[in-house]
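Of the protein chains in this complex, all but one are displayed in their positions.
So that you can tell them apart, the chains are marked A, B and C in the order they are listed, and the count of residues begins at 1 in each.
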Amino acid sequence: MSFSIGEIFRMTVFGESHGVCVGVTVEGVPAGTEIDRRSIQKELDKRRPGQSSITTQRKESDRVEVLSGVSEGKADGGPVTMLIRNEDVDSSYYEDIRYTPRPGHADHTAMIKYGEDHDHRGGGFFSGRMTAAYVMAGAIAKHILKERGIETMAHVTQIGDVKVQKELSHEDIQENVYRNDLRCADTDMIDDLREEVVKAKREGDSIGGMIEARIIGLPAGIGEPLFDSMESVLSRYMFSIPAVKGVDFGAGMEAATMRGAEHNDAFVMDGDKIVTETNNAGGILGGISSGMPVVMKVAIKPTPSISIPQRTVDVETKEECELKVRGRHDPCIAIRAVPVVECLSACAVLDLVFRGEIDG
Amino acid sequence: MSFSIGEIFRMTVFGESHGVCVGVTVEGVPAGTEIDRRSIQKELDKRRPGQSSITTQRKESDRVEVLSGVSEGKADGGPVTMLIRNEDVDSSYYEDIRYTPRPGHADHTAMIKYGEDHDHRGGGFFSGRMTAAYVMAGAIAKHILKERGIETMAHVTQIGDVKVQKELSHEDIQENVYRNDLRCADTDMIDDLREEVVKAKREGDSIGGMIEARIIGLPAGIGEPLFDSMESVLSRYMFSIPAVKGVDFGAGMEAATMRGAEHNDAFVMDGDKIVTETNNAGGILGGISSGMPVVMKVAIKPTPSISIPQRTVDVETKEECELKVRGRHDPCIAIRAVPVVECLSACAVLDLVFRGEIDG
Amino acid sequence: MSFSIGEIFRMTVFGESHGVCVGVTVEGVPAGTEIDRRSIQKELDKRRPGQSSITTQRKESDRVEVLSGVSEGKADGGPVTMLIRNEDVDSSYYEDIRYTPRPGHADHTAMIKYGEDHDHRGGGFFSGRMTAAYVMAGAIAKHILKERGIETMAHVTQIGDVKVQKELSHEDIQENVYRNDLRCADTDMIDDLREEVVKAKREGDSIGGMIEARIIGLPAGIGEPLFDSMESVLSRYMFSIPAVKGVDFGAGMEAATMRGAEHNDAFVMDGDKIVTETNNAGGILGGISSGMPVVMKVAIKPTPSISIPQRTVDVETKEECELKVRGRHDPCIAIRAVPVVECLSACAVLDLVFRGEIDG
Partner (left out) sequence: MSFSIGEIFRMTVFGESHGVCVGVTVEGVPAGTEIDRRSIQKELDKRRPGQSSITTQRKESDRVEVLSGVSEGKADGGPVTMLIRNEDVDSSYYEDIRYTPRPGHADHTAMIKYGEDHDHRGGGFFSGRMTAAYVMAGAIAKHILKERGIETMAHVTQIGDVKVQKELSHEDIQENVYRNDLRCADTDMIDDLREEVVKAKREGDSIGGMIEARIIGLPAGIGEPLFDSMESVLSRYMFSIPAVKGVDFGAGMEAATMRGAEHNDAFVMDGDKIVTETNNAGGILGGISSGMPVVMKVAIKPTPSISIPQRTVDVETKEECELKVRGRHDPCIAIRAVPVVECLSACAVLDLVFRGEIDG
């Protein structure tokens, strides 16, 4: 199902950008799990719009409401339904584009799939706002994983041509990412990255970026062969974030250029633990976690909504025309995608962790 | 389920590299579909080992047996089960590595997940040989798609540092790929690519490669929002091919470096059809096909089995040691992965096409 | 998943009897489907408590709120989330039974499965109130089916030892069922049935009943072989209604006593249509609809909550004791189950109808 994912820890998302709300129902939360509204809110706040001059100015409080599945602060074993309401909805922008699909957006494909009456305002359920649902589910997943010693994290490693070169420790990421508005773990690079965004914004343009995610504390043996390999599952989740156009693991795309002797990670002893010397495999062998950190890169395209005039077509008259997209958009959506990647990774991994608890 | 995939056109694979057989059961083949054993065989022959000096010397006839679902050359509406038997099995190689996992392989993670008694011979069901099952299912998917005017294709675009630069037409790919042992569509590049492989092989090493896949003839409107976006579904299938470490679409990873004005594909008229001028989106907007060709890149790591000595660990004694992998391995597995990518893309797309037949 | 059902028309239910709400998210509603809040309300009103002297006195307005998936009265193709809030919640009753499980209830099994902290108030998500979620989903399913000429209906055929004997036409059922508080289609039997209920109620007891459901207008060829036979699917849905303890089709349980010559329905011509003379098969052959009306019987146990003292055990002290259940309960829950059976049948059948649209 396209709005549901997960075999045991399963989420079903619902809502629209300019409708009543965006929400999620999470099945598979073990009874007794502590569900703290404030910690869910804290995760939501990380992706909330309107927090900085380089993100969208849409003002949303994004206050989580918990509708089911929780009794006296604990999961009761039933589905946990949570939602945030849409408050700052200005659909006036969208009349302009009713018949002139925005380049790079889902406007045209949605029209074909769902008919011309489809609710195009704010992108409907194609909106990036749907990722708030992932974050609410992910907040619970992160909590459950943490109790098992597993953590997910994410950070911006590149915007346009500016790239973080420094080797970053897990601690660098955990400490720095949410302390700056670029979601960057290398504090020396923040100004350069911001400059890229500001330049694009000033020109009415937008810019792409790269996010690295890591999963640490994951024991070896998690993940399944073939269709539910760690990579299969994680990539499916990642590509459900609008704007993601590439996902790789460890050496990733670079593996195509490498020799086996270089790419293979030698097994060595670290005390009495078997580890690998390098981590080109990104913590995954045969689809199954090796015990090394899982490392994944996620490429985010530039926000398609830009104020620079673009060529499009009027679907009614079938005439080419020019479009200048109005509205309040993020000049670099990669930034706000960081907590989404982090939370969604947690959902993916938790489902595999739960499945691993039977396979023995 | 990790051995099953697809919601309507669903395959379940089974078998082991050194067991009796490798097979697949395909549900969702419409009754009356022509099932031609020879055309399945033809697809299998494209990935069959032992065909060239630069692929593995394992000799397998890979002759397909159809066990169910077909009556008088036509699908009867029930599951179609097909298999190939394993003939040239030499498991003697594998005694060496029973306790010394091969770097880059699933040996160690399999041992942890399934216990030390796990059948390690030939990689068991982690073997690349499992992809023959994908090809059998894909042969049927390709046939059904072709009747709807949809075709999938794949070709090698890079091996090591040698990269095909030429713009290739769909016809170039369809005509050339299976006419040369490099699975390359640019005939001018064949010798250079072969040289990369031969050099690696001569040194007892292996080398990675990149495959591009294209899906043409796909109407706009196929694919689902969010978790079953075209990209989510295709990437999940691709990462179920052992050795795949990265997948991207259209501009892909490069999108991270681009501006919106550059990345957005302008809508223009082509006769009375709405198309895009460029195809940075790789034929997918909002997870749904746009009517442009779907373009995907798949990075294949170098074959982990190399004869150069490597460092590993004896899991029994917990001592570091050296391992020289024997056996008959492909120096560049990307080559034989081409028909697999092509067939598996067909399975993924057909499932979405079938699902699209209800959504309206 | 235990809170989700359906492959294409898929519902996920959430909520608790004494929590915030009871709700449902429905995926697979085709874009453009008319969604009329009032017609959903109308279905809900049929099962609303507090409507008659022979049903529970809990007062709930059960007013449906639509949170997503609808724009300007039409489905937008995304999930439709609907809920009703709990208003008349009096959990004081439930302190009594915290440690003394009610016989016939899920109290004890829930405690074992979810722990002693499990929200026991009002039965939590084991409550019959969850069926309001089925009704909301079913209201949409019924609407979509009706456009295809398919209708589901249900009526009480027996309460205790009083049994409707008359052959009832579809029209009898459609006209009469919701015009009387017994949900009985044979108006001559209403008083006798009521007497059974009143008698049980007066004695502080409860009583069971039988519901017959029919699905008419269903074309031949709907349903799948084996695991998704019409019977498999319908029975799975029916047994998800708390209190259902038996389901059969056509001659049903009686088939065990019959000869083949008697049970087999002869094929005959009705104009140019092939029909069967009798309908012992209940409209289903080989799991697939035959074109005859689907006829199903559903046995509903007596409401377990009775005020007559019962023996139970204190789970803390492990001592046997006596329990007199307080609270406002239906003396014959079969009555209020009628619209639930009707709506849930619609959900089951619609899912199979949608699936049938691909199988060709």
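Methods note: a residue touches a chain if its C-beta (ideal position, glycine included) is under 8 Å from a C-beta of that chain, and two chains touch if they have at least 3 such contacts.
The structure presented is a predicted model; accordingly, all values stated were derived computationally and were not measured.
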For the chain not shown, which residue from C:S2, C:Q57, C:S92 or C:Q165 touches it across the whole complex? C:S2
May I ask which residue of C:L168, C:M210 or C:V294 touches the chain that does not appear here? C:M210
On subunit B, what residues meet the omitted chain? 1-4, 10, 12-16, 19-21, 23, 25, 27-28, 31-32, 66-69, 71-72, 74, 76-81, 83, 113-115, 117-119, 124-125
Missing-chain contacts on subunit C, rising order, are 1-5, 13, 101, 103-106, 108-110, 112-113, 125-126, 130, 158-161, 200, 205-210, 220-221, 223-229, 231-233, 235-240, 242, 244-269, 272, 274, 276-277, 281-282, 285-290, 297, 299-306, 308, 310-313, 315, 318-320, 334, 356, 359
Contact footprint on subunit A, counting only the chain that is left out: 7-8, 28, 30-31, 77-78, 225, 354-355, 357-360
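Criterion: only the chains that are shown with their structure count from here on.
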Average the C-alpha coordinates of each chain, average all protein C-alpha coordinates together, and give the chain whose average is closest to the overall one. A
How many angstrom lie between the CA centroids of subunit A and subunit C, rounded to a whole number? 40
Where subunit A and subunit B are represented by their mean Cα positions, the distance between them in whole Å: 26
Length of the line joining the C-alpha centres of subunit B and subunit C, rounded to whole Å: 47
I need the residues of subunit C touching at least two other chains; which ones are they? 28, 31, 77-78
